[in-house]
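What you see is the complex with one protein chain gone and the rest in place.
So that you can tell them apart, the chains are marked A and B in the order they are listed, and the count of residues begins at 1 in each.
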Amino acid sequence: MAGRAEALPAPGHGARQGIDTALVGMLLFIASEIMFFAGLFGAYFNIRAEHTVWPPQGFELDLGLAAVLTVILVSSSFTMQYAVSCIRKGDRTGMVRAMTVTVILGVIFLCGQLYDYASLGFGISSGVYGTLFFTMTGFHGAHVLGGVIGMSVVLLRGINGQFSARHHTAVEAVSIYWHFVDVVWIGLFSTLYLLR
Amino acid sequence: MQLSPRVRSVVTVAGLAGAVLLLGGCSALYPPNAASSQGADIRTLYSIFMVPMIAIFVLVEGLIVWSVLRYRRRKGDDELPVQTHGNNLLEITWTVLPTLLVLVLFFVSWQTLNKVDAEPANPAVTVDVTGFQWQWTFAYPQYNLSYTGIGDQGPVLVLPVDEVIHVRLHSNDVIHSFYVPDFLFKRDVIPGQVNNFDLNLKDAGVTYTGQCAQLCGMGHYQMRFTVQTMTPANFQAWVQAEQAKAKATPAPAAGGQAGPTLQLSASSTTSFDETSLSAPAGQPFTVQLTNKTAGAPHNFSIKDASGKVLFTGLPLAQPGQTVSYSVPALPAGTYTFFCSVHPTNMTGTLTVK
Partner (left out) sequence: MATTVLAPGATRTYRRSALYEWLTTTDHKKIGILYLTNSFLFFLLAGLLALVIRSELAVPGLQFVNSSTYNQLFTMHGTTMIFLVLMPFLAGLGNYAVPLQIGAADMAFPRINALSFWMLPLGGILMFSGFFFGGAAAEGWTSYSPLAQAKYSGSGTDLWIVALLLIGTSSILGSINFLATIFKLRAPGMTLLRMPVFVWTVMVTSLLILLATPVFTSGVFMLYIDRNFGGAFFDPASGGNPILWQNLFWFFGHPEVYILILPAMGVISEVVPVFSRKPIFGYKAFIFATLLIGGLGFSVWAHHMFTTGAVYLPFFSLTTSLIGVPTGIKFFNWIATMWRGKISFATPMLFAVGFLSTFLVGGLDGAILASPPVDFALHDTYWIVAHIHFVFFGGTMFGVFAAAYYWFPKMFGARLDEGLGKIHFVLMLIGTWVTFFPMHLLGLEGMPRRIADYSPAAGWTDLNTVETIGSFIIAISVLPFMWNVFVTLRGPRDAGDDPWDGYTLEWATTSPPPPYNFDHLPPIRSERPLFDLKYGHGARRALPSASVATTQEGAS
């Protein structure tokens, strides 16, 4: 008979070596999110291929604002990674500071996006280009919002003294998610603004 | 219950023979003989596919029946059978052979596909088929003829045999599918996209029924049509007669409407916007029909309680058009007005008093 205790991993915790179970869950979730956005990008390129004039007449985007927002979101990935490296070393104060900056950058991005929406000359119902633009950036924005909320929760837990060099799965998980949101934006920015 | 080996083998053989008879000898497992040369190619291809499929069916079902009968566990037999985990040679065989089979079948069907989808440069007749909820329009652009289905049997598509017919498919609203079972062929009719196919028919003087094969709403089941074949000579004669008839029909009288004018409109293919109208008895009147539907034509027709059609409004009001129909005097009573294009669902009550 095998040893008894070793055969009984507690649910929800990495009983075996390797990546933490929660992180495996997050990575799998990201995989499904990638496929979700793949569906949106697929729709974009499918419809784009059907049109000879693209974007159709009368759809002007604010490249300058989008470029600034891109810089903001990409920098937030770096501050996020800095927060992770702090907590890996056990530096909770550094993590809280870097995470605060990340949350603020995320909020600035969202505000900039809303400003952009308000000032654009078209809406979701003004033809297929408007539908694509607002759907793709809108779903991305919703993910940014989700990330900001998730980071805020982690931040509050950090302020309350949780997390250490050994136990900080939530920080790792939220950082993976945030990098993913960032990468999606880079894809969106390239597709919608650069490859016009 | 235990079967002796002899009984079991008899049962097995009988089962196999039954399966062979059922599958091999049964013509119901094959589509009808095709009316078009493209359909004939498809039927041949289907028959080619059926050979290995029936063979595999009989082989596998036979092996299942055999295993079930032969390897039953006897009562009280507690000894384990030989624990075989696999056999590389066998497994490679039943991987490689089916792969070869499907590759061969794939290439055969690719050849047929190229034949069926071939579109020669100069078709003799071009037909524009337009599908809409829930009728068809068949137009011959060369001859300036067009027919929209009326009633529940739909329009008739007249085609010559022995000539290349080029069919172009258009949709005004949702997706339909042009399907004639005797052609062994269908192709989807998709808005925003024109699909084409070519057809060579074989037998003149035959009528084939067709119907929409892609769910298109509540009237899908009755979106029928008929195909009528003719010899090329008869077809040309038919074209000339129809063209003469079209010239002879006077253009609809504009203005000069007698009696009161009733307003009627249709925003969908499911019902008129007004479901009851009233008109004076013994006096002609005018019905002005506004078609607000995106893709389908409508008209205004009247039938009495027995179902006898008293008036059919022509021409049809095309999408976006308003057409006035001058209706002759009717005696007092209650009638049903309807759209001839959508006779089952677009109806209303006409009260004449």
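Observations on the model:
One rule holds for everything that comes next: a contact is a pair of C-beta atoms (placed from the backbone, for glycine too) under 8 Å apart; a residue touches a chain by one contact, two chains touch by 3 or more.
From a predicted model like this one, the values you see are computed outputs, not experimental measurements.
Considering the entire complex, the omitted chain makes contact with A, B. Contact with the chain not shown here comes from a single listed residue; of B:Thr126, B:Asn195, B:Gln228 or B:Thr347, that residue is B:Asn195. Here one chain is not drawn; of B:Ala204, B:Ala294, B:Val309 or B:Ala329, the residue touching it is B:Ala294. Residue-level contact of chain B with the missing chain is found at 1, 28-32, 39, 41-43, 45-46, 49-50, 53, 56-57, 60-61, 63-64, 67-68, 71-87, 90-91, 94-95, 98-99, 102-103, 105-106, 109-110, 112-113, 116, 133, 173-175, 177, 179, 181-182, 184-188, 190-193, 195-196, 209, 211-222, 224, 294.
Against the chain not shown here, chain A presents residues 1-2, 4-12, 14-16, 18, 21, 24-25, 28-29, 31-40, 42-43, 46-47, 50-51, 56, 123-125, 127-132, 135, 139.
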